[in-house]
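Missing here is one protein chain; the remaining ones are kept as they sit in the complex.
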Amino acid sequence: MNLFRAIGLTLLVLLATLSSSGASEADLRGIIAKFATAKGFSETGAVVHELAATGDPAVERPLAALADGNLYIRKADSLVFVGKETGDSVELLDPLSGEKSADAAKDDIAKIKVNNTLRRVIRDALGTLTLGAKDPAVRGAAADTMFKTPDAANIEPLDAAIAKETVASVKALLEQARAASVLVSDRPDADKLAAIALIGARGDRDAVSLLTSVEANAPDAVKEAATAAIRNINSTLAFWDAGQNIWYGISLGSVLLLAAIGLAITFGVMGVINMAHGEMVMLGAYTTFVVQQVIRTSFPSLFDWSLVIALPLAFLVAALVGLAIERGVIRFLYGRPLETLLATWGVSLILQQAVRSIFGPTNQEVGNPSWMSGSFNVGQLAITWNRLWILVFALSVFAVLLYVMKRTPWGLQMRAVTANRRMASSMGIRTPWVDALTFALGSGIAGIAGVALSQIDNVSPNLGRGYIIDSFMVVVFGGVGNLWGTLVGAFSLGIVNKFLEPYAGAVLGKIVVLVLIILFIQKRPRGLFALKGRAVEA
Amino acid sequence: MITGRFFAAGADRRIAITIFMLLAVAIIVPLLNLVVSPTSAFYVPSYIVALTGKYLCYALLALALDLVWGYCGILSLGHGAFFALGGYAMGMYLMRQIGSRGVYGNPILPDFMVFLNYKELPWFWYGFDHFWVAAIMVLAVPGLLAFVFGWFAFRSRVTGVYLSIITQAMTYALLLAFFRNDMGFGGNNGLTDFKDILGFNVQADATRSALFAASAVMLALAVFVTWAIVGSKYGKLLMAVRDAESRTRFLGWRAENVKLFAFTVSAVMAGIAGALYVPQVGIINPGEFEPSNSIEVVIWAAVGGRGTIVGPIVGALLVNAGKSWFTGVLPEFWLFALGGLFVAVTLLLPKGIIGMWDSWRGNARALRAASAAEEAGTYVDPAPPKIVRAAARTPGEWSSSNPEPQPAE
Amino acid sequence: MSKSNTILYLDGVSVSFDGFRAINNLSLVLDKGEMRAIIGPNGAGKTTMMDIVTGKTRPDEGEVFFDGQVDLTKHDEAEIAMMGIGRKFQKPTVFESHTIEENLMLALKGPRSIFPALFHRRSAAEARQIDDILGIIRVGDKRDELATNLSHGQKQWLEIGMLLAQDPKLLLVDEPVAGMTDAETEETARLLKDIARDHSVIVVEHDMHFVRELGVKVTCLHEGAVLSEGTLDFVSADERVVEVYLGR
Partner (left out) sequence: MRGNFSTITKMFSASVVAAGLLMSVPAKAADDTIKVGILHSLSGTMAISETTLKDAMLMLIDEQNAKGGLLGKKLEAVVVDPASNWPLFAEKARELISKDKVAAVFGCWTSVSRKSVLPVFSELDNILFYPVQYEGEESERNVFYTGAAPNQQAIPAVDYLMSEDGGSVKRWVLEGTDYVYPRTTNKILEAYLKAKGVAAEDIMVNYTPFGFSDWQTEVSAIKKFGSAGKKTAVVSTVNGDANVPFYKELGNQGIKAEDIPVMAFSVGEEELAGLDTAPLVGHLAAWNYFESVDTPENKKFIADWHKFIKNDKRTTNDPMEAHYIGFNMWVKAVEKAGTTDPDKVIDAMIGVSVPNLTGGYSTMMPNHHITKPVLIGEIQADGQFETVSRTPGLVMGDEWSDYLPDSKDLISDWRAPLSCGNFNVATGKCGGKGTN
């Protein structure tokens, strides 16, 4: 039997009987002092429980600090403090009151080590303590922890909490937590069946996880109920899994779209086989990195805005590089697409090595702003924020691009030049500039794609390499010169890929997709959305 | 009559000289390595033999690519795949030759199979303990893949960019496939730790020299064959397909078959190159399938001069010599150099070194062979008529854009 | 009407690209040994018609018969070419990086598979044929010249010469005199008339003088269908033709 669990049980029973008035401050300090002498994680754990058992809300501060690894012991007098790092010295705060009591050099104090197990213990302990917290969210969180770590002793405090709970959603959580605790208690089977029904209604993985653990050693009646509950939860979950797969496919598709959309301009519209496309994406990512560095050092408050700030810059940087490439290399090669392939390949090598020499070969850290981290649930569908934002972003970029191409005079000129260069120039369109700007646009878009991709992938000199082939596959599959084709191509490839993955595995899935593309090109040598008719045939 | 043409004057003499030189090298270098004493100034160290032997294999690969790219306008970005497949066929033979000398001393199973606890040999490894089986596979596997791939692609008239991209997809798919350990080809580590070939120790200087000679002779043979093909009526047809595919169709030629033949022959040549390459470098692994490798081959051919026979060989030798030199002397700058080379060659040397040389010499016949237009590379204003003209004589271009004149309707 | 003793027989042929009807229920019959001139405004579907006959484009509906019994819609370019339909493009298309002689050699009637080509040696007979054609197309002196160095007119002729080398039953000639001097135009007219003696020929041309030179039955296409057919005088008298094409 796990030591923590043992202590936990006894102490929580204690806690339940204790009136929630809490112990005297002296007692608390006494207990906290024990941290200094505790050897190893398990002893520290014991102290944590003792502290929690007082049921005094005041212990929240030291415990939380401990969990974050901010609880220190001053070597001189082995007093326990909450530490706050300020540069190279540490500000020592009183563990209970939180007032500043002293400063100390790092060497004069020892951090109280924590590990996962200990954090878990603290989380559970805090859970019981924060049942009565003001913030409903906190109460909910507490209920959730208690659901995940059911314990017969939790029933009374939960009953009390449920009684005075006003917020419906939290109340539901509390009841589920109670039900969980009932299941592990020695209550009569009738209660347990009711509890199972309640938990079955919850219907998520945690519920399954809990029920399976109960199922193992329970009287038949309960067992059956549990098995039944598990069965129908799983059946619903299976349905949700399909949805999850589609979502994964869509989100992969959005990444492909982002990666490919710039190429749809440079390659699709201009017919330049732009092997340096991936490097444009990389430049965008590095721009993001630089922006974040500046923000970190100078305006930390703006961090959440870093991506928004990076976007235009990334566009600019990539667009300028693109412009340079077009003016310097590609304009000499119009009408010879396969040679643009070679030249741009060379450019990509140079760009890669340049970035490697400037920023070094290692990955650079690009942080996720708070609004792009974490996930939320739709039913049983876990949707991560960054994926969602990337999807939104990809689609809006696509929309803007479509507008530029179809509705603006520039777009008109662009299409005119690519349709019939001679005619366009004789109509007074300055084709060289249109070419240059078109290429710059494509590169710029690749750049902003880089900003998004920096959120989910490595920011390293090799970033571009990973996407170049996929991008070409998407554009060719969708049909060169057709933005809609790129859109459809990206999403269909994404979804197919994600549906293959669970069965074929990641590698085989990708291979299958590639083979499918090859075969598809046989069937439709001009891709999905190829224009028919004589003018563009063969 | 082929031999008749062989000794004819003109640019054919260059072929003769090349073949002669290759054969000479095949004899001399081994001698200088084996007979001459290490102290002598003429001594060729084994390290150079191994290195140049490798270059010769690359040269053969480049020549193979040039047959389809330079003469038929098919820019294959997947030739590395044929090279690698040939290499794997040879590698499998060499693995079987290790026998019980592997670290686990298993007489049948190669080491990687032992620790992935294979119980018996996968079926596709059968027979590879015989050299002749391996030899056949070296030709058959790449040839067959090329035939099937080309049969589909050319029949459904996939051309130019699309063809290039799907050849790339092909080699990329193979790359991923061979990376899988479940494939039974040693996964990422590939096949290595070879002991001997035909009973001779692969490490021995004599064997190295022999392999070197074999590569040189094989290259000479390939030069002869390519030259014979290109010189024949079929060769003319090949270029005709490159320059005006639909015209050949309307003359009753099956352009797809014309391409298919060249593509298959070229793949087989690439396979042979791979087979000679593996015992000399002592390892074959999925890295050879990297699309970037195939693209590098293209630049060798471009540097030397596509649409010529000698060009790709010169290009392969130069670029690789440069690579060995750079990665030794200025490691950090190797990629800059290579990248710069790509750009410079496409912009300034559209015909490659040989082509430049010829046009500089004003050699009329070579002008025909190296059909990349000079002005294509150096003119600045992309005015349409010029493009058309430039394009009209740029091999790569024809395959990519439709040679068929578009009615003005 | 019966298909027999027609060399080319199109009936109710229609084809459309993305909704645009290039050929609209076109019917046209060419007798053996006949030479026909086809005129019509741009977009009338002249070239598309040739694409259909030569198997480049498949018609959506309608039947296309060659030599009375061969259904052309069932065959592709190469086969059709082998049956004996030669086509000259609007823009002269020859193998620029080959000499005139080689161009003709590739066109010469004979086996069309790879291996014969690989081991092919030129026979005396072939040499003679080539000499004849060189004579006919009046570039005999340039036999070793690269085709790319020929003048526009000479390219046109070379292409016609390549057609002759194929020895087809039917020649489709698309705007043979576009961009030619008057002298060249007359030459070409004479050339075509020579050819027409023992071949069936369809000539698409805008140049009315040239058509008059030929002095043959004329078909005027408009919006993918036959607008009017008959002698040049009859056709050019036709109101609708004047309306859509010749102009007042």
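Miscellaneous remarks
Letters A, B and C name the chains as they come in the text, with residue numbers starting at 1 for each one.
By our rule, a residue touches a chain if its C-beta (ideal position, glycine included) is under 8 Å from a C-beta of that chain, and two chains touch if they have at least 3 such contacts.
Predicted, not measured: the structure shown is a model, and the values here were computed from it.
Across the complete structure, the visible chains that the omitted chain touches are A, B. The omitted chain makes contact with just one of the residues A:S89, A:T227, A:N368 or A:Q522: A:N368.
Within the full complex, the residue among A:V80, A:L210, A:A343 or A:I517 touching the omitted chain is A:L210. In the full complex, the hidden chain is touched by chain A at residues 2-3, 40-42, 69, 113, 115-117, 119-120, 123, 205-206, 208-213, 216, 244-245, 248, 251-252, 255, 353, 356, 360-368, 373-375, 382, 384-387, 455-462, 465-466, 498, 501-502, 505-507, 510.
Panel shows chain B; residues 45-48, 50-51, 54, 100-107, 111-112, 114-117, 176, 179-181, 187-190, 192-194, 202-203, 281-283, 285, 287, 303, 317-318, 321-322, 324-325, 327-329, 331-332, 334-335, 344, 348-349, 353, 356-357, 359-360, 374, 378 of it touch the chain omitted from the view.
One rule holds in what follows: only the chains that are shown with their structure count from here on.
Residue positions 47-48 of chain C each touch two or more of the other chains. In chain B, the positions touching at least two other chains are 246, 404, 406-407. Those residues of chain B that touch chain C in the complex are listed here as 1, 229, 232-234, 236-237, 239-240, 243-244, 246-255, 257-258, 261, 367-368, 371, 392-393, 403-409.
Only residues 42-44, 46-48, 54, 56, 76-79, 81-82, 86-87, 89-98, 102, 105-107, 112-114, 117-121, 146, 148, 162, 166, 174 of chain C touch chain B when the two sit together in their complex.
The touching residues of chain B, when paired with chain A in their complex, are 75, 152-153, 156-162, 164-166, 168-170, 172-173, 176-177, 179-180, 246, 291, 295, 298-299, 302, 332-333, 335-336, 338-343, 345-347, 350, 376-385, 387-388, 390-391, 394, 396-397, 399-402, 404, 406-407.
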